[in-house]
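Showing subunit A:
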Amino acid sequence: MSCLKETSQFVFDCSSLDFIDSSGLGTIVSCLRKSLEHNGDLKLASLGPQVTMVLELTKAKRLFAIFSDAAEAVNSYVTGRKA
Partner candidate 1 sequence: MKTLIVIREADYGWLTPLFPGVHPLVMPICNKPFIEYLIDFSILAGSTAVRIVSDGPLNDVERYCENGSRWGIDISYASILVDDDLDAVMDKNARYCSEGRMMVTSGFIFISYEKKHELKPFVAMAPAGTLLRGSTGSLLLTGTPENVGEVREPAPCSLVELDSIGSYYRLSTEILNERPSPYVLPGYSNEPDCHIGRNVVTSKGAEIIKPVIIGNNVQIMKGAVVGPFAVIGSNVIVDRESTVSNSMLLDNTYIGENLDIVGRIAYGNILIDPASGVSIAMEDRHLLSGMKRDGIFGLGLFRYLFHAAVSLLFILLLFIPYLLLAPLLKIQGKWKNRTMTFQGVQQGKNVIVVRPSIAGEGVLSGLARSLSLDRFAMLFSALSGRVAVIGSFPVEAGRHQEAATSVLMPGYRPAVFSYAEAEDWPVNAEDSSIVERYYAVHGSPVQDMVLTVKAFLNRIHAQDQP
Partner candidate 2 sequence: MTVNEKKCKGITIVSLNGSLDAASAPGVLNSSSALTDTQSIVIDLSGVDFLDSSGLGCLVGIARKKREQGGDVRLACLNEKLRKVFDITRASRLFDIYDDAEYAAGTAAKK
């Protein structure tokens, strides 16, 4: 997470992500934790149905702000609008 030096506000565009397991999920959650430690956030965008299912299964969905596309997620940092 070297980019943490430059910013702490992230958007993960998941449009090409078609599968995630517990270790992948663990990585994303630890990224979120680090961002939050730096007073930032990590927002997810364009989740596919499979990935959404895993997030719901693991209750991780409630940890993240989720947007339908990346641009909307980026905008939300500017406007402060909630997902």
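Assume a contact is a pair of C-beta atoms (placed from the backbone, for glycine too) under 8 Å apart; a residue touches a chain by one contact, two chains touch by 3 or more; residues count from 1.
On how the list was made: all candidates are chains of the complex that A comes from, given by their letters.
Small disclaimer: the values here were computed from a predicted structure and weren't measured.
Peer 1: Okay, in this complex, which of 1 or 2 is up against subunit A?
Peer 2: Selected candidate: 1.
Peer 1: Can you list the subunit A residues touching candidate 1 in their complex?
Peer 2: Within the complex, subunit A touches candidate 1 at residues 19, 21-22, 49-50, 53-54, 56-59.
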